[in-house]
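Some notes on the structure that comes next.
Note that one protein chain is taken out, while the other chains of the complex remain in position.
So that you can tell them apart, the chains are marked A and B in the order they are listed, and the count of residues begins at 1 in each.
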Amino acid sequence: MIKILQVNNLKKYFSIEKIFSEKEKIVKAVDGVSFSIKKGQIAAIVGESGSGKTTLARCIAGIEIPDEGEIFFEGKLLDFSTKEKRRKIQYIFQDTYGSLNPRIKTGDILAEPIRYHFNLSGEKLKEKVKEFLKKVGLNENFIKNYPHELSGGQRQRIVIARALTMEPKLLIADEPVSNLDVSVQAQILQLFLELNLKDKITILIITHDLRIVYNLADYVIVMKDGKIIESGKTDTIFLNPKSDYTKNLLCSIPNSPYKNQK
Amino acid sequence: MRNIIEIKDLCVNYKISSNEKIYALKNINLNIKKGETVAVVGESGCGKSTLAVSMIKLLPENAEIFGSIKIDNEEILDKNNQQLLDIRGKKIGMIFQEPGASLNPVFSIKEQIEETIKIREKISNKDVLKNIGLNLLKEVGIKDEKRVYESYPHQLSGGLQQRVMIAIALSLSPEILVADEPTTSLDVTVQAQIIELLKKLKIKRNLTTILITHDLHLALELCERIVVIYAGEIVEDGFIRSAKDAHHPYTKALFEIIPDIKKKIKKFKVIKGEFPDMKENFKNCSFSGRCEFSKAKCRRYQPEVVRVGKNYVKCFYPLKG
Partner (left out) sequence: MKKMIWTGLIVLIFFIILAIFAPFISSYDYKTQDISLRLQPPSLKHIFGTDELGRDVFTRMLYGARVSLSVGLLAVIIATFIGVLYGAVSGYLGGVLDNIMMRIVDIILTIPVLFLILMLIVYLGPSIINIIIIIGLTSWTDIARIVRAEVLKIKNSAFIESAKLIGLPKRVIIFKYIILNTLGPILVYIVFGISGAILIESGLSFLGLGVQPPYPSWGNILMSGKDYIHTAWWLILFPGVAIFLTVFSLNLLGEGLRDLFNPKLKKE
């Protein structure tokens, strides 16, 4: 299979200034990370808070500009200075409410990118909006709602639909279900599976929930303190974890079957 | 064993405007024995947190509360604020989801622990206080208790903050510990440590523990008895270990929608639809709209609680398991 994404030695540091101290503290959010994702895969980056998994994803999506390293997308080296041109990589924010303009109705939220991307207007534009709503399992009545009138699951669907309007090849989702109730979580995860299967979209999911990873992802990357601890096929990582950190993570899952093996 | 908590026909409504109410809890009946470990499991907005704060009558002003809550045979709902002080902290200790938000950022851990003991236990000797405080921190598994004792909340990690909160909750030696989503904001590895700690404390202090959580597996980790709440009602109460023990369709669905890590299937079981509107007072089974087994009767009438095996189930057609 062809690699859709290749990341080489990526680094992103942040400095934190303190008012009362001279010293600048440097946080190495991503510290020399290399990996690749094959086309059509669902990959997962797993890690605890502060592991740098979100920063890494934001670098790939072009929201942050990395300090060092290179990213190849579909074989082409990405230019970090043109960060707004990365349409084929779409990123779904963890905070779905914050990532929707509160003063625009959902219909317009979807219509805007379609208007500029497909050059459509009038009836054809409306048709296209409905098409995308249908794709994420919402009916057309939702076009009249404002974001705050939607439930968490519906908002997540709208955010996904908006990302899909760009016809992305790679969809990055940052903790897409962590704010949702379990009964709604499964609906959204099933949607990701379908997008991967039917629309052939490569998906990179960032999560701390290993149960989700096991059933969703083909490939797993375990991160800690800005570095990759371990990566490999999901079955290999779950059945035969090499690093102690991964083992510890697996044992920490509530009601974990790994605990007995310890 | 005697019941330490007896809740009878408890209803809690929140008034949100002159003609709208949220029916947070409906006809809750729950008995908990001394020393028992019970998990209350449900999705957000199902009323599980309301149940927790009802037990110490710490409800917001717009709440209406009916029914009866007895703790050690004493009616809680009749008590005034002064009398409730003897319950809060001394009978029931509580820990909450956001340890960072529950701690006062401008006081050190020492001051926050000692203040409660000083006022409530009327101890004023500084050395005695410090001794009690340090011992509490040691008991909740903090190794460098001397450093933590002098620290301020923001200097501690989320896990340490939650341990401090547990120490404060235990400072007046309560018989009951209510933990409302105690690990939701924590990392998995830290979560596992906190759960281990709760297990140890429950045995050492013979605590009656009530865990409020949305995570069924977390509940299974700590508790034998599981109480499942859906839309303000207890739909199932009993000893559940896996989907096989579940007699209510919602409990079964809860097990099935959470991905398994024993068997990989690459498919997520979905409960159709959305959580119901709590502003409605249901005349039928609240889960009937989403239930895969629902029949006409379920959509028209409200089921009674029936006994199936060891469990109590609120369903017309309980699953055989």
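Here is the rule we go by: contacts are C-beta pairs under 8 Å (C-beta built on N, C-alpha and C of every residue); 3 or more make two chains touch, one makes a residue touch a chain.
Treat the numbers as computed from the prediction; the structure is a model and nothing was measured.
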| item | value |
| --- | --- |
| Which displayed chains the unshown chain touches | A |
| Of A:32, A:113 or A:137, the one touching the omitted chain in the full complex | A:113 |
| Touching residue (missing chain; options A:26, A:65 or A:104) | A:104 |
| Per the touch definition above, residue among A:5, A:33 or A:61 touching the missing chain | A:61 |
| For chain A, residues in touch with the removed chain | 61-63, 83-87, 90-91, 93, 95, 98-104, 112-113, 116-117, 148, 159, 162-163, 165-166 |
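One rule holds for everything that comes next: only the chains that are shown with their structure count from here on.
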| item | value |
| --- | --- |
| Intercentroid distance (Cα basis), chain B paired with chain A, Å | 32 |
| In the complex, chain A residues that touch chain B | 48-49, 151, 153-154, 181-187, 189-190, 193, 208, 210-212, 214-216, 234-235, 238, 248-249, 251-257 |
| List of chain B residues in touch with chain A within their complex | 43-44, 187-189, 191-192, 195, 214-218, 220-221, 253-254, 257-262, 264-271, 274-275, 290 |
